[in-house]
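Structure below; questions to follow.
Of the protein chains in this complex, all but one are displayed in their positions.
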Amino acid sequence: MLTSICAVIGFPLLGATINGLFGWKIKRKAHWVAVPAIALSAIFALRLFSQVLAGHTFVGDLYPWLVIGKLHVPIGFQLDQLSVFMITTVTFVATWIHIYSIGYMDHEPPMGYARYFCYLNMFVTFMLVLCLANNYVLMFVGWEGVGLCSYLLIGYWYEKASAANAGMKAFVVNRIGDFGFMIGLFLIYKFVGSLQFNDVFAHAHEITPAMATIITLLLFTGATGKSAQIPLYVWLPDAMEGPTPVSSLIHAATMVTAGVYMVSRSHALFNLAPLSMEVVATVGAATAFFAATMALVNNDLKRVLAYSTVSQLGYMFIGVGVGVYAAGIFHLMTHAFFKGLMFLTAGSVMHALHGELDMQKMGGLLKKMPITAITFIVGATAIAGIPPLAGFWSKDEILAGAFVHGHKVIWFVGTFTAFLTAFYMFRLIFLTFFGEPRDEHIHEIAHESPPVMTIPLIVLAIGSALVGFAAILPHGGVAGFLNHVLASGHHVAEAAEEGGGVEHMLMIISVIAGFAGVGLAASMYLKGVPNPKTLGSTFKPIYTLLYHKYYVDELYFFLFVNPLVGGSRQVLWKFVDVVLIDGTVNGVAKVCGWIGSGLRYIQTGVIAHYAIGILGGAVILYWLRLLFG
Amino acid sequence: MYHAISEYVPVLILLALAVGFGVVTLLVSFLVRPNDPYPDKLSPYECGIDPFTTGKLQIPVRFFVIVMLFLLFDVEAVFMYPWAAVYKKIGWYGFVEMFLFIVILLVGYIYAWAKGALEWE
Partner (left out) sequence: MTTVLPVPNLAAIGPEILVTVLACGLLLVDLFIPKDRKRAVGILALAGTVVTALFTMRYWNYSATTFSGMFVVDNFAVIFKEVFLFATAITILISLRYLEIEKVSLGEYYALMLFCTLGMMVMVSAADLVVIYIGLETMALSVYVLSGFMRFNVKSSEAALKYFLVGVFISGILLYGIALTYGVVGSTNLNAIAETIKLKGLKDNPVLMIAMFLLAAGFGLEIAMAPFHFWAPDVYEGSPTPVTAFISVAPKAAAFAALIRVFVVGIGLMAPHWQVLLWVIAALTMTIGNVTAALQSNVKRMLAYSSIAHAGYMLLGILAANTTGLAGVAFYFFAYAFMNMGAFGVIILLRREGIVGDEVDDFKGLAHTNPMAALLMVVFLLSLTGIPPTAGFIGKFLLFSAAIKAGFYWLVVIAVLNSVVSLFYYFRIAQAMYMGEAPDSSIPRPQGAPSLTVAIAIVGILTLFFGIYPHHLVELAKASVTTFIPFL
C-alpha cells in the first residue's frame, strides 16, 4: 500500500518537477505532462479507496525525517477511511479541473502555460501530503505548501497589481493562522511527547482539559486562516483574482477544506475540550451566516461564489463543532463537487464573455450556452439543499446533528442560512442565464465553451447530483464509513436513533427553507420584474418594495458586513499590506531616511554612539538580570 | 610575611636603580649643559612633526608599513630571548618550534619584500 500511496503523491510531484524544470521547452504541451500525472494519481487513489473499503488500512513510514530524542517524526503516511475519502475527492475533482484548464488557459503565453500547470500539480502534491500525513509536522508541510501554491496561483497574473496583492494577502493571512497551528503543535509535543497522530490520540486523555482547550483553540486558529473563517476569511474573496480553475480547485474544492480536515483528524483532542467545540461551532455558524448575507448583494459572479464558499465552510465547521465530524467531512466532499462545478461554470461564462463578471450586464445566457447554464443550475440546486441532490444530504446531516446535540440556535442560524443560500444562488442564476439580455454586445459575443471545458462540467454536474446518495448506502453510508476513524460516532449514532422522528421534521424544514429561497429569488428576479423599464414606472410600489428589499440587504451589508470587512481591512490590509509590505515605499521610508540622515549628520559620532548603545544596553541587561536573579 | 616580601627585594632594588639612574642622568645633564633654547629645539619631535594639529594630517603610508614591519620583527627578536634562555631545557622540540615560528615570519618577510614594502621610493 505504501507504494500506491507514494504513487498517488509521486505522480503530481513528478509532473510539477518536469514542468518546472523543462517548462521553457515544453511550453504549450505542458498539459500532456500535468493531466496524465494527476489522472494516474486519481486512479491510484481510487484503487486505495477500494482497498480501504475492503477493510485494509495502513499506517507506516517511508523514512525517518526528524528524530529528536524520543520524538520521532517520519515521512510517514496514514491511510484510513478519513484520508482515503479526502484524497479520492481531491484527485478526482482536481483531474477534471486540470482538463478544464487546458481550454481555459488557452490564451496564455507558452511560458505561463507551463508555469501554471507546474503550480497546479505542485498544489495537488502538497494537498495529498496534507491529507495522507501520519503526523502533525508532515501535515504542516502540506499545510504550508498549499498556502505557498495558493500564493503563486492567485498571483499568477502578476502583471495585475490587484492579483499580486491578493496573493500576498492570502499568504500573509494564512501565516497568521499558521502561527496558532505551530504553537499548538509545540504544545502537543510538550504534553504528549509525540506528534504522530496515533500516539497523540492514544495519549490525548493525559492532557488536562484546560491545556486541551488551549491546544485545540490554537489549532483552530490555524484552521480559521486556511479555511477562511471569521476573522481570517478576508483573503478568500480577494483570491478570486487568480485564474478561475484555480479558484475552483483551491478556493472551493480542496485547500480551504484543509482546516475542516485538520479539526476532524484531531477529533480526539477536540472531544476533550467542549469549550473549543463550542467555539468552533459558533464561529462556523457566524461565518456561514455573515458570508451568506454578503453574497446576497454582490453582482460579481465569482465573488458571490467566493462568499458562498466561506459560508459553506462555515457549515462544515458547524458539523465538526457539534461533534458530527462525518457530516462535516461529507459536506466537504459534496461541496467539492458542486462548488468546484459552479466555479468552473463561472469560468466558462467569463471565458465566453471575455472576462466579464458583472451579473447586471448578463442575462439570457441559457440559450447561448446551454451546457454551462444547465450544469450550473444542477450545482446551484445541489447547494440550495433541494433533494435529492448532493447538498441536501450533507447539509441536512449537519443541521440535524446540530439540533440533536442541543445547539438549537446554531440549527436555526444554519437553516436560515440555507434559505439565504438558495436565494442568492438562484438570484445569480436568474440574473445570468434567464430573462432578457441586458447588454447586447455581451450577448453577441457569448458562445458555448469547447468540449474540453464542457465535459468536466458535465462530469462534475453528474457527481453533484449523485454523490449525495452515498449517505444512504448500506452500513451507515458515508457516516458509517468515516466513523471507523471519527470514533466520536458512538454518541452520534445513539442520538440519531433517539431523534429519528425529529430528524424527519428537520429535513422537511430545511427543504422548505431551500424551496422558499428559490421561490423568492424567482419571484423577485424572474417574474417580479419581467421588464424593468416599463414596470419601474407602472408597478412603482412593487419596484420600490423590491428596491427596498435590496436596500435592506444593503443596510445589512453596512451594519454587519462593512464594519467587519472594514475592520479587517483596517487591521490586516492597511497594516500588513500598506505599512509592512508597501511600507518602505511610503511612510516608513521617510522615517528610515530621517533616521539615516540623522545618523549621517552626526557621522563622526556614529561609532561612539554605537559603543554607548552597546554599553548602555549591557548595563540595562545586567540590571535586569539582577532584578530577575 | 618576611618570605613573601623577600622575593620581591630584587625587584625593589631594580626599581630603585632605574629611578635613580633617570634622576641622576637628568640632574647631571641639567647642571652641565649650556642653556640655549630656540623654537625648533623646543618642539617635542625635532624631526618636524607638529603634535598639536588636526588628525587629518597626511603622512606617507610608507611610515606605517615600516613601523609595522619593525614591530613584527622586533617582537620576534624579543620572543627569542626567553627562548634562548631556556633552550637547553626544551631541547629539540623547542628548536623545531622556533624554527617554524621563524619560517612563518619569513613568509611574511618574503611577501613584504616582494611587494616592495622595503623600498622607500
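In order of appearance the chains are A and B, and numbering begins at 1 in each one.
The rule is simple: a residue touches a chain if its C-beta (ideal position, glycine included) is under 8 Å from a C-beta of that chain, and two chains touch if they have at least 3 such contacts.
Computed from a predicted structure; not experimentally measured.
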* Give the labels of the shown chains that the missing chain contacts, considering the complete complex. => A, B
* Touch with the omitted chain, as defined above, among A:Ile176, A:Leu217 or A:Ile455 -> A:Ile176
* **Chain not shown: contacting residue from A:Ile9, A:Val137, A:Val349 or A:Leu365** => A:Val137
* To do: Quickly run down the residues of subunit A that touch the omitted chain.
  => 20, 24, 63-69, 71, 75, 137, 140-141, 144-145, 148, 152, 155, 158, 161, 164, 167-168, 171-172, 175-176, 178-179, 182-183, 186-187, 189-190, 576, 580-581, 583-584, 588-589, 591-592, 606-607, 609-611, 613-614, 616-618, 620-622, 624-625, 628-629
* Hidden partner chain, residues of subunit B it touches -> 89-91, 93-94, 104, 107-108, 110-111, 114-115
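Here is the rule we go by: only the chains that are shown with their structure count from here on.
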* **Between subunit A and subunit B, centroid-to-centroid distance (C-alpha), Å** => 79
